[in-house]
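Yeah, one chain of the complex is gone here, protein chain that is, but the others are all in their spots.
The chains carry the letters A, B and C, assigned in the order they are written, with residues numbered from 1 in each.
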Amino acid sequence: MNELLRRLLFLPPQGTSLAREVDYLHYSVVLSTMAGSAVVAATAMWFAVRYRRRSPTTAGESEVAEAAPRLSYGFELAAILGLLALFVGWWVVGFRQFVKLETPPLDALTIQVVAKQWMWTFAYPSGAASNAVLYVPASRAVKLVLTSRDVIHSFYVPAFRIKQDAVPGQSTSIWFEAEQPGTYPVYCAEYCGTDHSTMRAQVVVLPSEDFARRLERLPPLDIPAADGFGSGPLVRSRSDGTSLARLGEGVAARHGCLRCHTLDGTPHVGPTWARLYQSDVALEDGTSVRADESYLTESMMDPRVKVRRGFAAVMPTYQGVLDAAEVGALVELIRSLRDFREAPSTTPLAPAGAPSVIPLPRSPLPQLRSPGDSSP
Amino acid sequence: MTTSSVQPPSHAANPAIRDYLHEGTSIRSWLLTRDHKRISLMFLVATSLSLLLGGIFALLVRVELLTPERTIMDAVTYNRLFTLHGIVMVFMFMIPAIPTVFGNFLLPIMIGAKDVAFPRLNLASFYVYALGAAITLTAMIAGGADMGWTFYTPYSTTSPSAVAPVGLGVFVLGLSSIMTGLNFIVTTHTLRARNLTWHKLPLFVWSIYATSIIQVLATPVLGMSLLLVAVDHAWGLGIFDPRLGGDPLLFQHLFWFYSHPAVYIMVLPAMAVISEVVCTFAHRAPASYRAIAYSSLGIAFVGFLTWGHHMFVSGMSLLDTGIFGVLSMFVAIFSAIKVVTWVATLRRGSIRLTTPLIYFFAFLFLFVFGGMTGVAVATSSLDLHWHDTYFVVAHFHFIMVGGTLTAYLAALHYWFPKMFGRMYSERWGTVASITVFTGFFFTFMPQFLLGNAGMPRRYYSYPPEYQWLNVLSTAGASVLAAGMLLTVGYLAVALFRGERAGANPWDSRSYEWLTTSPPPQHNFEEQPSMDRGPYDFHLPRLV
Amino acid sequence: MRRSEPQAVLQEQFGSLEQQQHAARFGMWLFLTSEVLLFGALFALYTAYRLEYAEAFRSAARHNAVWLGTANTLVLITSSLFAAWAAHAVKSGRAIMAELCLLGTLALGGLFLFLKLTEYADHFRHGIYPGAYFRSPELGERGAGTFFTLYYFMTGLHGLHVVGGMSALAIMLLQISRGRYGPGRSTAVELSVLYWHLVDVIWIFLWPLFYLLT
Partner (left out) sequence: MSDPPRASSYLWAWLTLVLLTGISFGASRLHLGRWAALVALAIACVKGGVVLTVFMHLYRAPFVLRFVAILNIAWVALLCAGVAADVAAR
């Protein structure tokens, strides 16, 4: 039945279990639409036949219908209340599914997605990156953290029934858990200029062993050496290889983050990054917030919006300074320090290791006519 | 209630009275007229040209989509074309069409007034419309603009095309919309004939009145947001630019604060027409007058609370997704009330099948289908799949073309005798209406399937597996266009050769039929009595 | 030379002068409604950005000279008083009084604009320009630029309304002095004054938003 309806309605294959769940609601809504409009039109046409004017002469007064309304209000009320109940029912089911689709499990594999005109770039926790092809393991929850370098794009996988806008200067997320290995198309669904329609990609779902092997063969994420300091490792690495987190350390050093933040829990000017990710942090205004990707991104872009309690609001904005990929690397670094344990040999990190000549960055002038290029 | 003895005057009775069409025939007497009926005709010409233009752009879009890759144009041209199509159809045709043409012509007559409250403002509204249309079209055709009708930032503020003048042009079109709305509200309040209480107004008036409220309350917000985009594009002030601390989602909020209510600006007048058509041809009072009248106001006000349903995947907060989702369900109920009441009105009527009534059946099926798919996309989890796909394109064309354009055609046929004093050919009317419906169905039904299959909208090129549905859609569009051309053809013939229509050819009871066809300059030779209701079909007609 | 008493003309679509006058007032109020919603979009942006950049907005507001803003508030309030008196005087047939009051309103409107422009000039000297051109050594911070973009937009649009209102009132002044308006024909004056009051109301809200909330 599911398969029949799916094909009748031209729906793509269901790549996730949630897609199947969403499709059941889909069937109920679309079939009601068809039935409802057919019933309404058929009733009206039946009335038109049943109550057609019998005599061809117009306005035979004898034939004129009797006075005023004869609608059974009971019937109308029942019909309307019934419809309202149906609609609200759809809202309840739909919104619960929506919340599910928007809330990734905590242990999900996190992949950074950077959109730009007109290409998708995916950066994996290992530091590898790929363009236009997203590799994911089967049967494992994958969380995508999206941002954009220029205008709004939208990441759309029809087979998973998910879509999420990638907004410049903000971080959004979506997740899925593909059931079967296979290849599924990805479209950019938010109009983003000339080549919007060719800004396509693929999700390649691999068995988990193949996934690991495939990642090894991918090149590392190419982070532009934005301000001429090169991307050499300035800090002792806390993780192995050229992971994305390690690239993040380079970024942190290059941009002077480490002059205020530490990676090992040592108190300093700014909050430490160790054990920060997914912790609840208390804010200056008395509220608290979960330190997730969007909070971390926001703290880089608008540091004064949510100020940690006990810290001075002195951090400048990095909007326009950090490239979207660099943000992704930094977030990955912070993520990798989630379960940080005191290492035996902790060297004082900053400011010694970092070049101290970097001026505090300020919002540079925007390049108005070339949205494609946001790095100064 | 007394049976009035007022006779609708006729030419035969008093040949000295000239109708509004012949009250002065110089160009000047048209261009500087303050007669709402003449202004209505000028709007009819202007909005029909817009429809023709928008239709041509639509056909070009459809032709390009015949093949998965390039057919006749490149991507930049395509993007400009669908932007042109959307902006021309929405701001230059659909929003003004029914209010400024039929509202202008009928509203004063239906309330027994000699004219609208501010005739000069009415004329000014026409010229402001013309100015706005000229700015918009010049900018878009000379400079090109490719941001879509939604003007989303930051694309719109950085696109290297003539965004700023187009924004300005739409701003000016909005001024015209506000002027008309304001005029109608004041007219309805102050110029009703003695005895004509609110509950004796034709339902058309209620619906146009509700539309006017939205026009006054919502349009300024669109104006401001487009002004901000224009200024931003011209001088880079960056109020929505993330690089300068702006938040692009705020633009979307402001845009939809106008544009969701604006979809009701586009459909309420259609509902106004439909209510009149149903009652006349069912020859019976509406099953529930108050249900139809009040639900218009319900749509107007509750329609302001649902704008966020366009932003479910934008990164908007979960809270707003929930709230706007459920409020969308509530606003849908008012439309359902109308639908149920219209159908109930047919029951036990004395029904005559004419071209307007055929259009009513088309409207009913297409509007309910389109409306229900609106409820479908308002269901948040489903919108994750459907947002910005052809499903949404099909949803709104079902309502805007299947609903409003259809109602516009119904109105054109229904009031044609009143406006021009002649009858159109019922046979050609039947042929054309069936052609239009068939063409429509095959244009847009495949688009629902395309959306389900995952084809995003605003796609110049698409994967080949979507091709056959696109070809079907283009074929349907050709049939639709043929039906429209046919309509223009026989209506043009009827204008000159049509049989003369009497004052009340449809045997209606509504007030506009109390005067001659076409009406004299000040609508009534003598003030008619409006003791009776507009749907008193149980009383004998007044002739 | 005696002025003939000006009398309103009844347009044919109206039944009575009262009805005509009510329609004109009603139309004016609807027009004011759309004006308020035009500003409403900007107020909404202000609210949203203030939530986002609370601290930056506070420190940016400290950069506006509060005495200038307050003086301007008093100036506009007083001009409103004169405008109200002017309408009153026209209706009770005291043309000279009305002319004097309108002159007072216009003078105060001019003063308001002068003070506003002084403030703009001062901001320009400190590199406080709108949007992308914002360049302030003290207020380097994100959010401050947004504050001042909104500041220029909202006060600028308000300033344009002040100019519009002054033009309308100047025309009224001219017409009164020509004897075109009087007790029997005062709707136009009344409506122009109504518009002036709206300009005042909007400023009453702009003042705390840009000067007081520091």
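Observations on the structure shown:
The definition used in the following text is that a contact is a pair of C-beta atoms (placed from the backbone, for glycine too) under 8 Å apart; a residue touches a chain by one contact, two chains touch by 3 or more.
From a predicted model like this one, the values you see are computed outputs, not experimental measurements.
The chain not shown here makes contact, within the complete complex, with B, C.
Only one of the listed residues, B:L81, B:I95, B:L217 or B:V326, touches the absent chain: B:L217.
When the whole complex is considered, the residue among C:A8, C:L111, C:A170 or C:V201 that touches the unshown chain is C:V201.
Among B:R34, B:H189, B:R348 or B:H538, only B:H189 touches the chain left out of the display.
On the side of subunit B, the interface with the absent chain consists of residues 189, 217, 221, 247, 249-250, 253-254, 257, 304-305, 307-308, 315-320, 323, using the contact rule stated above.
The set of subunit C residues touching the chain not shown comprises 18, 21-22, 25-26, 29-30, 32-33, 36-37, 39-41, 43-45, 47-48, 51-52, 66, 70, 73-74, 77-78, 80-81, 83-85, 88, 91-92, 194, 197-198, 200-201, 204-205, 207-208, 212-214.
One rule holds for everything that comes next: only the chains that are shown with their structure count from here on.
At the centre of the protein atoms shown, by the Cα-centroid criterion, sits B. Once the centre of each chain is set as its mean CA position, subunit B and subunit C turn out to be 36 Å apart. Inter-chain centre distance (subunit A to subunit C, centres taken as mean C-alpha positions): 45 Å. For subunit B, the set of residues that touch two or more other chains comprises 236, 238, 244-245, 247.
Along subunit A, residues 301-302, 317, 319, 363, 366, 368 each make contact with two or more other chains. Residues of subunit A that touch subunit C in their complex: 301-302, 304-305, 307, 313, 316-317, 319, 362-363, 365-366, 368. Looking at the complex, you find that subunit A touches subunit B at residues 9-12, 22, 25-26, 29-30, 32-34, 36-38, 40-41, 43-45, 47-48, 51-54, 58-59, 61, 63-71, 73, 76, 79-80, 83-84, 87-88, 90-91, 93-99, 101-102, 150-152, 154, 156, 158-159, 161-165, 167-170, 172, 185, 187-198, 301-302, 317, 319-320, 363, 366, 368-369, 371, 374.
Residues of subunit B that touch subunit C in their complex: 108, 113-119, 121, 178, 182-183, 185-186, 189-191, 216-221, 223-225, 228, 232, 235-239, 244-247, 250, 253-254, 257, 522.
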